[in-house]
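Every protein chain except one is present and positioned as in the full complex.
The chains carry the letters A and B, assigned in the order they are written, with residues numbered from 1 in each.
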Amino acid sequence: MATPAADADFKTKLQTWVPKLVLSPSLALMLVFVYGFILFSVYLSFTDSRILPSYGWVGFENYDKLFRLRHWDIAVNNLIVFAALYIIICSVIGLMLAIFLDQKIRGESVLRPIFLYPMALSFIVTGTAWKWFLDPGIGLEHTMHLWGWESFHFDWIKNRDYAIYTVVLAAVWQSSGFVMAMFLAGLRGIDNEMLKAAQMDGATNFQLYHRIIIPQLRPAFLSAFVILSHLAIKSYDLVVALTGGGPGRATEVPATFMYSYTFTRNQMGIGASSSVIMLMTIVAIMVPYLYSELREKN
Amino acid sequence: MSFLTIDNATKSYGSVEVLHRVDIDVQEGEFLVLVGPSGCGKSTLLNMIAGLEDITSGTISIKGKSMNGVHPSNRDIAMVFQSYALYPNMSVAKNITFGLEMHKVPKAERETALRDVAKLLQIEPLLDRKPGQLSGGQRQRVAMGRALVRNPDVFLFDEPLSNLDAKLRVDMRTEIKKLHQKLGTTIVYVTHDQIEAMTLSTRIAVMNGGFIQQLGTPKEIYDTPANLFVATFMGSPSMNLIPVKILEENGGLVAETTNGLGETIKLPFAAPPTGLKDYVGRTITLGLRAEALTDPDGADSKAVNLVTVKNRVIVMEPAGSDTFVMTEFGGQDCNARMRADVQVAPGEDVDFTINMDKVVAFDPETEDRIV
Partner (left out) sequence: MSAGSTDTAVRTGRITRTALYLVLLLFALFYLLPFAIMVINSVKPLTEITGGNMMALPQDWTFDPWVKAWATAQIGVDPTGLKPYFWNSIKMVVPAVAISTILGALNGYVLTKWRFKYDTLIFGFMLFACFIPFQIVLIPMARILGLAGLAGSTPGLVLVHVVYGLGFTTLYFKNYYQVFPTELVRAAQIDGAGFFRIFWRLLLPSSGPIIVVSVIWQFTNIWNDFLFGASFADFDSQPMTVALNNLVQSSTGVKEYNVHFAGAILAALPTLLVYIVAGRYFVRGLMAGSVKG
């Protein structure tokens, strides 16, 4: 409803203002705490802030330093490896489980919650469980040795070159069930009569999935990609709980980098600039997605 | 002074004008139907009368009082919606009396009003049920009850029958007509169904593209459509349109065209519209209803000017009460309405009788009827 005529009665006038008034506190909170804060952080990233915010303008110096830091290099590389593997493996496992579950499986109602429950856990809990499970001295390796498989060797969590893959493993464990649920919903939404028609046309099961069903899951793929990539970039808790960024700096990611530079190393300017880079990455992924979603709706 | 006046009403969304300068006067007790294809602006106009959408310019007044800017609940109107819009969490009784409650009508009065309406619509046994437990027809009644109980100046109906199945729709149509005759209320009714429009209304406004194409009684609309749009939109099967050339012969006007056999035929006008003289020598569009194109035995016995011509049957469709026969005039397919047990077969050449009393002529360029 647009603006009322000038001679509108009181009730009509009131009704055009009340909704806006109701929305305004939320909007104000958002403007200050999200957009205002983003501006403030961006501003700080151009200052010489150390332990506390200070307002000496240093231009791009922080970014310059940031990109020269080996520590940041490691964090970015780790994030790329982590995000790529996390998204791909979650999608593959999620799609596979969804397709399998969609074959009129007996006990689906038991299996589905089992696949999904890790999503209800905190990353800290997940980290605690996997940290120990993967600990060679006491977890899986130790148990295998006790069972007589002496040559079994699995110490990735202690190994600089492989530790990041344990983060992937734990993260996949936590999120793949969720991707499964998204794909399953997509599969259940596909018109069964169309599949029957395709079978009449002589399509095999594989062709059915490859040519007809999976292409129609495009929206689910897109949603999964967006959500997983955003979880990956924000990942902080899991790394802290599982490896603490170690061994050494082997599993540092931008989220842990930002936290340690800002709050423990007192390099707030650099910390702020790293958070700006993180935001820009998310913006590059989210804005086109949200734009297309919202435009479609109207 | 009229009861409901729509004066020069326009509606724009941004820079797009969707309703252009609409003028309608509705008298008290009238049943006005707004009919047209989807997107013609009929629902927008109804919502503007209801106050659910504001008016961009012009005025809508009820009983001489401008309603511009008046809140819907203060306009003394009631509305029946396409989806019925029954409140799912309230019982039927609550649904009906909710509006009275909002207007602070005392409980005792509400009860009386509820009983009266329930009795009128025969929904007394349903009062304690929830809308989800009702059938389509019952919901429809409750929705009407909710409107009736308010005893408003004007009733607004927004395609109220379109969610019902075919049989129920006919029953409810009769029901609404009975109610109108009994209560004598003023009704504005929106539909895209031209049969509903014809059967229910005292007057019809045919709309298209945000314009009122024609405003008139059902008979006026049917017999003398203002333009080609009204001619084709109203009536089923829709009016046959034949390109003809106007000639002057023996002091009278004649329409010349061809039949399906490739022969030239001439159809003399009995009482041509005065404007037709200007079209001599030009091609116009001749409008012919299916019931004005019959077998010789089926022709209207009261008709004065009948012309019989031979033509070829393309398709025949027995419809029970009538048989529709398709043939061709001037290269256009034409529907003829013949008696139910007429003996014709596709490919056969038979006599067709044209009732020239009923033909209408249209200017092919302006698409308006020639008067």
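Just so it is clear, contacts are C-beta pairs under 8 Å (C-beta built on N, C-alpha and C of every residue); 3 or more make two chains touch, one makes a residue touch a chain.
Just so we're clear, the structure is a prediction, and the values are computed from it rather than from any experiment.
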{"item": "Missing chain: touched chains present in the view", "value": "A, B"}
{"item": "Options B:Asn8, B:Asn89 or B:Thr217, residue touching the unrepresented chain", "value": "B:Asn89"}
{"item": "Hidden partner chain, residues of chain A it touches", "value": "1-2, 11, 14-16, 18-20, 22-23, 25-27, 29-30, 33-38, 40-41, 44, 53, 93, 96-97, 100-105, 111, 113-126, 128-133, 138-140, 142-143, 146-147, 173, 177-178, 181-182, 184-185, 188-189, 192, 195-196, 198-199, 205, 208-209, 219-220, 223-224, 226-227, 230, 233-234, 236-237, 240-241, 244, 254-255, 258-259, 262-263, 268, 271-272, 274-276, 278-279, 282, 286-287, 289-291, 293-294, 297-298"}
{"item": "Chain not shown, touching residues in chain B", "value": "47, 50-52, 71-74, 77-79, 81-83, 85-90, 98-99, 102-103, 146"}
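Keep in mind that, in the parts below, only the chains that are shown with their structure count from here on.
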{"item": "Residue ranges of chain B in contact with chain A within the complex", "value": "51-55, 66, 68-71, 73-74"}
{"item": "Chain B-touching residues of chain A, taken from the complex the two chains share", "value": "1-9, 11-12, 15"}
